[in-house]
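Structure provided below as structure tokens; questions to follow.
Of the protein chains in this complex, one is absent; all others appear in place.
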Amino acid sequence: MTLAYTKNEMMALAAGRMANNGDILFAGTGLSMLAAAVAKRIHAPQSTVFFETGGIDPTLDELPMAVADPRVMSGTCLNSGLLEAFSILGHRRLRTISFLGAAQIDAFGNINSTCIGDYHRPRVRFPGSGGACDAMCLAHAVILFMQHDTRRFVEKLDYLTGPGWLDGGQARTEAGFRRGGPMAVVTNLGVMKFDEDSKRMYLAELYPGVEAQQVAESTGFEMDLTRAQKASPPTEEELATLRQKVDPQRLILGPPPA
Amino acid sequence: MTLAYTKNEMMALAAGRMANNGDILFAGTGLSMLAAAVAKRIHAPQSTVFFETGGIDPTLDELPMAVADPRVMSGTCLNSGLLEAFSILGHRRLRTISFLGAAQIDAFGNINSTCIGDYHRPRVRFPGSGGACDAMCLAHAVILFMQHDTRRFVEKLDYLTGPGWLDGGQARTEAGFRRGGPMAVVTNLGVMKFDEDSKRMYLAELYPGVEAQQVAESTGFEMDLTRAQKASPPTEEELATLRQKVDPQRLILGPPPA
Amino acid sequence: MPQHNGGDSKVMSAGEAVGRFIHDGDMVALGGFTVTRNPMTLAREIARRGIQDLHLVAHSQGQALDLLVGAGCVRRIEIAYGGNGRFAPTCICFRRAVQEGRLEVEDYSNFQMSLRFLAGALNLPFMPCRSGFASDLLVHMGFGPELRGQGKIPPHKMVVADDPFSRQPEKVLLLPALTPDVALVHAQYASADGTVRIKGLTFLDLEQARAASRVIVSCEEIVPESFLRQDPDQNSLPPFLVDAVVHAPFGAHPTACHYFYDYDPRHLNMYRQEAGGDDSFRGYLDKWVTACPSQEDYLAQVGAADLMRIRANSQAGYAPGLDRR
Partner (left out) sequence: MPQHNGGDSKVMSAGEAVGRFIHDGDMVALGGFTVTRNPMTLAREIARRGIQDLHLVAHSQGQALDLLVGAGCVRRIEIAYGGNGRFAPTCICFRRAVQEGRLEVEDYSNFQMSLRFLAGALNLPFMPCRSGFASDLLVHMGFGPELRGQGKIPPHKMVVADDPFSRQPEKVLLLPALTPDVALVHAQYASADGTVRIKGLTFLDLEQARAASRVIVSCEEIVPESFLRQDPDQNSLPPFLVDAVVHAPFGAHPTACHYFYDYDPRHLNMYRQEAGGDDSFRGYLDKWVTACPSQEDYLAQVGAADLMRIRANSQAGYAPGLDRR
């Protein structure tokens, strides 16, 4: 028997599975929050979830709706501030994994969360970097969330808010970055990763019921589809945890499966 | 009838009298502590005494014997740390007056609290700058404490720990300092100040019973004695406060008057 | 025991505080972060008085920023993030103003803005940073060359320099310090002399206050100095950095104030609707700003039922089970 689940549920779980037990998880707003919370509750119980606002390892009895939500200050091991949070993000002794959303992404995982159109008179203005540029520069690795369509997966960004693999290959190292870079892009269709040498995005996992061709059609640049594997569907335990413990009000999960 | 008092008592009071009500008083160890505490209790009740360790405005029910004494953490308005303390010391909106001791001083109020002899193999090693260099650079003004003798009042410092008026005249401004500098040197003989133009030290006040000639003989450089006035002796109230409230154990005051 | 900072009380009304300490054209640092501890009573007072041409500086700001932009008080912003969590992924009035070219914005990252305030707080001219290389934050200036070096606008947005301490050639970004004219802070507790205690996350409020020339603190409770001095480890700002203490219960509403109340999802959802158009937003301002000259008027407008609904549970610090859809 197959379990019914939504794309958002699949996305949160696909991302959460990538956390190693013991990682220090840096969570943004929205799906990022779900992914970190579900990782902590299932895959990586000894991980620590923290927020750029300075809340470290809250109980997450209720799901925060922003990184400054009082729910990130409750039952924590430490309530600090932004400077402490960013010192953790980039700390050489910590494996910090950042979960982030973005408005646009290119083939090398560079992201835009600032604007569409001209910077001074944009067609659409987004909130801006927040901690996104910092996570892309300083974290051990970044897992990105995107809705998969050609307006978002673009050949050229309107604004480069956070540096990924830049022009690919050794470009990131040559630009002076000591570590980090995007490790995966989790979308409503599947999971993309980056080629070890060229650093170009390729399709790594397809969700059950999705065809590789859909990914190609939803992507505004050339994507290698040849390495795609089938993603495991959510398990009963994963769904139960996500629905009953992490987001029972479905504040971020959105409507339940039909 | 004349009150008996000691040199240490006169020094603490002479320095404390220079604080304006409302000043932010930065106190070091020893006589500095007495001067700030007595100013707060008599001359400048609305002043705030703080310490480089981060303790701000303690009750001073008992006299601290070091700037990290738990007595600087008790009943404060805020217990912070060194970074907060130094941000207060140099804050453009605050009139911070620093009370400091030193091992050597020259005619322009530059001080040494590091060593006598060669820096790498000194004849005498002192504790080092601590916050002295910072106070001389950043505070609104500095009041210095010295024992008056020719080994301490020298033509040339063995090591310049904290910059005073440098070579005098405009030298301090030209070196890039935006404010500050020593306003007075309080010794066991009297109070020295600095000429407004030349910035050279002169004798401003002589304690009762001290002759100007003693100052000349105890100073290793040429000192202008012509402007010396008589210092007012301690009042009954000042002595009572100092002895009964500030340092009843005479931990820093030392032996009582004979 | 000697008198503590004896001094006169700094308690005054929001009107007096804003009138005395905020002027047209000032650079104003907004405390709080998206949905928490926004200085809303103070922001509404600024809007009500029609203060103009403000230059706002913040890291991530939501509600106070958006209200001030919507009310036409703001000319320029230096910011990392203008959003309000799930209630407004991008701030509504902010977005419209930028898209219509009515607002000059200079973008930084949150860490960069944090370091800039820290530099101001420590009286340092700039801070080095390793975050921002190869990004457009480094490339696109929000303020034109004619403004560079004028007033509080630094001559460069950021500067690429060599790290003199690295063994291999290595670059570092230098970020200019921020020294706002005024910092606005909403705290849980303050005493009349200006001692401040913030509970929960402090964000960057303390660095912003220490960097500013003047500081206005609104607070849930005015408490005796002696209460705050019972545990000074928990206090946040010394009195001599604070110019005005404004008693403003629910002074962060509709954003949250840890241990006192949660954010108000109904108000924030309603705000999203009203802020969507110029006309409807004028209606919002009429009702919630103009028609409420005092915080008491404003709370009466919110109504007891909504205030009770968001009241924080003492253990959790927020309102467990609150309908936040």
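The first chain written gets the first letter, and so on, giving A, B and C; residue counts start at 1 in each chain.
By our rule, contacts are C-beta pairs under 8 Å (C-beta built on N, C-alpha and C of every residue); 3 or more make two chains touch, one makes a residue touch a chain.
Worth saying up front: this structure is predicted, and the values here are computed from it rather than measured.
**Student:** Quick one: jot down which shown chains the absent chain touches.
**Tutor:** The chain that is not shown is in contact with A, B, C.
**Student:** Hey, which of B:Val72, B:Met146 or B:Leu242 is the one touching the hidden chain?
**Tutor:** Touching the chain that is not displayed is residue B:Val72.
**Student:** One chain is left out of this view; which of B:Asp57, B:Asp134, B:Glu205 or B:Glu238 touches it in the full complex?
**Tutor:** Only one listed residue reaches the unshown chain, and that is B:Asp134.
**Student:** Which candidate, A:Leu34, A:Ile56 or A:Leu203, sits in contact with the chain we can't see?
**Tutor:** Missing-chain contact among the listed residues: A:Ile56.
**Student:** Would you indicate which residue among B:Gly81, B:Gly209 or B:Pro257 is in contact with the undisplayed chain?
**Tutor:** In the full complex, the listed residue that touches the missing chain is B:Gly81.
**Student:** What residue numbers in subunit A mark contact with the hidden partner chain?
**Tutor:** Residues 22, 24, 40-41, 45-46, 48, 50, 56-57, 59-61, 73, 75-79, 83-84, 86-88, 90-94, 138 of subunit A touch the chain absent from view.
**Student:** Tell me, which residues in subunit C touch the chain that this view leaves out?
**Tutor:** Subunit C touches the chain not shown through residues 115, 119, 122-130, 149, 154-156, 159, 161, 163-167, 170, 172, 174, 176-177, 199-200, 233-234.
**Student:** Which residue numbers on subunit B touch the omitted chain?
**Tutor:** The missing chain touches subunit B at positions 29-30, 52-55, 61-62, 64-74, 79-83, 86, 89-90, 114-115, 119-134, 136-138, 159-163, 166, 172, 175-178, 249, 251-252.
Everything below uses one rule, namely that only the chains that are shown with their structure count from here on.
**Student:** What are the mutual neighbours of subunit A and subunit B in this structure?
**Tutor:** Chains touching both subunit A and subunit B: C.
**Student:** Please identify the chain with the largest separation between its CA centroid and the CA centroid of subunit C.
**Tutor:** The chain lying farthest from subunit C is B.
**Student:** When the C-alpha atoms of subunit A and subunit C are each averaged to a single point, how far apart are the two points in Å?
**Tutor:** 28
**Student:** Distance between subunit B and subunit C based on Cα centroids, please, to the nearest Å.
**Tutor:** Averaging C-alpha atoms per chain gives centres 40 Å apart.
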